[in-house]
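With one protein chain withheld, the remaining protein chains of the complex are depicted in position.
Entry: subunit A
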Amino acid sequence: MGSSPWPACVSIITISLFVNMAFGFNRLVSKTELWGGTLVLLILLMLVCGAWWESLSLETLVGMNTAQEVNNMKLAFALFIWSEIFFFIGLFWAFFHSALVPSDELGCMWPPIVGIMPMDPYALPLLGVTILVSSGYSANWAVKTVKAGFNDWRSMGVTVGLGILFSCLQLYEYKSAGFTMQDGIYGSCFYLITGFHGLHVLAGTMFNIYCLKMMVYGSYSPSHMTSIQMSVWYWHFVDIVWVAAYLFIYIWGNWGMYVTPYAVWMKKMEIFEHKNWPGIVDILRFLFTIY
């Protein structure tokens, strides 16, 4: 493999981004410079990454990537997803550290006793989960069509569309939320996890759009479909993180607000209403009553 200027460019742009942020956050340069500089550098980074990606595609097209090299790239991408999983584990750690044993300042409750109006998890967020999980199914459909030998771009189009729909939904949710990131640890954890998840959705959607373009041009074949496989893996990872975020932050986190433990207990206790000894069905009902 010949030498390439792109890694050096990525590094120099990254240094510039970080220096810009360091100076900007500390108000040593104007806000215009911070925002403008970050925007320019991010665009530059996208261009350089695009050039790198183009090198990769050209190498594939000329046949430089042997079967072993393709396996290498798949394993590398899987390991990258592994590292992303652990990044989210770190973020969720922050959430659980704060929510499992809520501190005195919160009133020993989660959600905190004052200041936060949590969202109803069975309203808009449920729609979001449904959209994202469905997009996982459409992504699998896309891979199946490619494996079968025909590039049905509608499947990937549905995936991209659902992804964009989810992002718009989340944006609306952010705008209409009853709390901000600055509202204590609840707001901080909520926007941290949903925000980073959103960034990953955007990245995944961009990857999906690339695969959509490839499918429209009919470039995939059963023996050349690595990028769409990687894209769908990444999309599934994004989906699973969202399901976890939904279950732990929206439902478990807000448990006392819309469904109180007392109400659940009373419902469980209903098995004793007409009998002295519960039967098997009653025991199962006791165990599985959660709402």
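The rule is simple: contacts are C-beta pairs under 8 Å (C-beta built on N, C-alpha and C of every residue); 3 or more make two chains touch, one makes a residue touch a chain; residues count from 1.
We adopt the following convention: contacts and distances are computed from a predicted model.
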Note = In UniProt, the chain not displayed here, chosen among "Cysteine desulfurase", "Histidine-containing phosphotransfer protein", "S-phase kinase-associated protein 1" or "Cytochrome c oxidase subunit 1", goes by "Cytochrome c oxidase subunit 1"
Inquiry  = For the chain left out of this view, which of A:Ser11, A:Ser30, A:Thr130 or A:Ser221 touches it?
reply    = A:Ser11
Request  = Determine which one of A:Leu91, A:Ile209, A:Ile240 or A:Val264 touches the chain that has been left out.
outcome  = A:Leu91
Request  = Would you indicate which residue among A:Trp153, A:Phe166, A:Tyr186 or A:Trp242 is in contact with the undisplayed chain?
outcome  = A:Tyr186
Query = In the full complex, which residues of subunit A touch the absent chain?
reply = 1-8, 10-12, 14-15, 18-19, 21-23, 25-26, 28, 52, 55, 68-69, 71-73, 75-76, 79-80, 82-91, 93-94, 97-98, 102-103, 105-106, 112, 181-182, 184-189, 192
